[in-house]
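Complex shown without one protein chain; remaining protein chains in place.
This part shows chain A:
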Amino acid sequence: MRALVFAVYLFLYTPIALVVLFSFNSGRNASELVGFSTQWYGRALSNPFLMEALQTSLIIAFTSAGLAAVFGTMAAIGLERVGPRVRAIFDGLFAAAIVVPGVVIGIATLVALAELFSFVNPMLASVWPGTNVPKLSLGYGSIIAAHGLFSMALVTMIVKARIASLGRDIVEASGDLYASPLTTFREIVLPQIRPSIVAGFLLAFTFSFDDFIIAFFVAGSKTTLPIYVFASIRRGVTPEINAVATMVLVASLVLIVIARILMREKKIAS
């Protein structure tokens, strides 16, 4: 039994360890270790295509995580005030959004956006005054929308758990001490749930930054970092890609660890 568990973990983590290991390989060939070197990191960071993909990914991750944090929090607060039946329905929907496979979300979002564009673009063309008619198409907006919607479910779940542990009485106490509902939110509720919002933001950020499947469907001509990595791998695994993967891995781990700490600490403080 113990051996089996060991084998499972070995199977899980060996490939990751190899990627990290070979990113420091001084040789060009990914099949033999020659010596230690950080040259591939330098190479990766000076690759303009890679840097552009990174920038695209960062913009998308920041924006979608930001939107998810704002709307997810609003949803979580709103859900506190509805009846138990409505809340159960929404809880189910949010949980479902998280377990639906990325491929399905990708295809569904693509189909929906394509339909929307073919509906809106002609209308836009007919009412636009100038000749330079804007045309909605896949790109930043579509990835941000797809990621934002998915992450919003994530943020809502995290923030809702925090609000539930907050207790009604400090909100009532604030009202009892002459604070309007808005002041109560600003002075009492927000400071209490802020760590969970930040945690939700970080998880949303990591999700968006790492996501390949959904982005691949709705990216249009945009290249995010995972899409770039995928494309380069088709030309063979280079140590440069290993270096990129290692950097993404480290950045994601750091963000997730921070998010976990934020989510845990609040439970103790309450």
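Note that contacts are C-beta pairs under 8 Å (C-beta built on N, C-alpha and C of every residue); 3 or more make two chains touch, one makes a residue touch a chain; residues count from 1.
Operating definition for what follows: contacts and distances are computed from a predicted model.
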- Listed names "HEAT repeat domain-containing protein", "Succinate dehydrogenase iron-sulfur subunit", "ABC transporter ATP-binding protein" or "Response regulator receiver domain-containing protein", with the criterion being the UniProt name of the chain not displayed: "ABC transporter ATP-binding protein"
- Would you indicate which residue among A:L54, A:I188 or A:L225 is in contact with the undisplayed chain? A:I188
- For the full complex, which residue in A:L45, A:A179, A:V198 or A:L249 touches the chain that was left out? A:A179
- At which residues does chain A meet the chain that is not included here? 167, 169-170, 172-180, 183, 187-188, 191-192, 269-270
